Each structure stands twice: as C-alpha cells, then as structure tokens.
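Here the complex is missing a single protein chain, while all its other protein chains stay put.
Moving on, here comes chain A:
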Amino acid sequence: MSILTVQHLEKHFENTKVLNDISFSLEEGQALSIIGSSGSGKTTLLRCLNFLETPDAGTITVQDKVLFDADHHANCSEKEIRKNRLHFGMVFQSFNLFPQYTALENVTLARELMAKDTGESKDAIRAAGMELLDQMGLADRAGHYPHQLSGGQQQRVAIARALALHPDILCFDEPTSALDPELTGEVLKVIRGLAEQKTTMIIVTHEMAFARDVADQVIFMDGGFIVEQGDPKQVIDHPQEERTKQFLARFAENN
C-alpha cells in the first residue's frame, strides 16, 4: 500500500500553468528523487505537498486519508491544514533556520509549542532534540546560533528540525544547492543515512549521482509535466524520452 498518492495535481500562477496532471505514488520507506531543470515545477510540487501553495486541481492522499482535494478545499479550515501539514517535513534550499534560536531550540521549538496539546515534558523534548542533533553529528553545536554554523551544519540542523515532528514523508528542496561544493558531502551523507534507515523521502535535487544511488524511484519533470518516471538506473542511465536524454546530456557536459 502506498504511503503517498498524488493524483492529477495542477497549479497555475496567474496564467502560467506550472504543474500539469502530476500523478505518482510512493511506498513507505522509499526515497523518490525529482530531477529536472529550473522552472520545471519541482519546487512548486514540493510546496504543494506542504500546503505552502494550494493546488488548483487534484488530490493528495497519505495513508488512505485524503489530505487535499481541490474540489472540497474551500471549506478546509486552517486548523485542518496545519494538521495535514504534519504528515510532511520540509527541508528548504536556504535552510530557513530561525536566527534568534540556538540549534537545539530550532529543533525543539515546534514540539515545545505543541506540548500544551501533547503533554510532552520539556525535558523529554530537549532530550529528543539532542538525540537528533547527535544523529546529525552536531551534538557539540547544540548551543550555537545559526550564524555561528557553516552552511552544511545549518542544513543538518534544518533536517533535525524537520525530523523532530516525525513526519511520514520528509521533503528536501534542493538541499545542497546553497552550499559550497565541499559542504554538500556532509549533507548528502546525512540524507543517505536516512535512506538506509528507510525514511520515506522526496528529494528535489541536481545531484544526479546521488539521486541514482539513493533513490528507489526517479521522476524527471519538464515544463510542469512528469516526462519520465521509474527506477533510477533506468531513468538516469537509460532514459526513454527525448527530453530526458537532452537534459541528462547537458548535465553531463557541465560536470
């Protein structure tokens, strides 16, 4: 049974259609990579899954529960949207850590604010936060503020922050694009580790080699359409569609 099913998702901004009939599904414990050139709609798709954008058509289903249905969205309360969001975690290209909080506070903030409802103790939340930072190799940076951390460290804190809420599906929006080449490795290593632990993930990335190694499934997007999807070795090494071949060839030239 798929953990995530997206059907016929569409999104336009003013008169430009940025997502066209997007359908795919994802199994629990699998990693999905979305590749494609800039402006192909990859990021918009992730933003739709996290309800940062409202799709104009289509449905999003997580574990048999329809989280979003464009036909019935008008009467969806803000509270419901907030609850639905928690099925997804999001790691942004530009980290978006909260500058006024330490690394640990960034990780624990949301859970502490929710403690009123969940009844979790502050100590338990802090311990869980420390454990996550430790898992990211950042135990000794817990008390640092974001501006005192390198880009790679900031992104790892951001991953810990997203994991703290135990999302069903963790989304990465070009997690290494804002990093120096020498810092991408440490972030990719962490994501690889998550894949080995069977974390369900959707990764928008330009790191082809990484996508091929880590992903169980690859989607190639162009002009708001899914052009090709399937096994990474097939899509990346033996693309069927002309557009995919062009993209990968140009990509190979530049690297």
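Quick notes on this one:
Definition applied: a residue touches a chain if its C-beta (ideal position, glycine included) is under 8 Å from a C-beta of that chain, and two chains touch if they have at least 3 such contacts; residues count from 1.
FYI, contacts and distances are computed from a predicted model.
Between the listed names "Transcriptional regulator", "Amino acid ABC transporter permease", "LrgB family protein" or "Zinc transport system ATP-binding protein", the UniProt record for the complex's undisplayed chain reads "Amino acid ABC transporter permease".
Among A:Ala57, A:Ala110 or A:Ala139, the one in contact with the hidden chain is A:Ala110.
Taking the complete complex into account, A:Arg161 is the one of A:Lys42, A:Arg141, A:Arg161 or A:Arg243 that touches the chain left out.
Within the complete assembly, A:Phe88 is the residue of A:Phe88, A:Phe172 or A:Phe247 that touches the hidden chain. Listed here are the chain A residues that touch the chain not shown: 14-15, 50-52, 78, 82-83, 85-86, 88-90, 92, 94, 96-100, 109-110, 113-114, 145-147, 161-162, 165.
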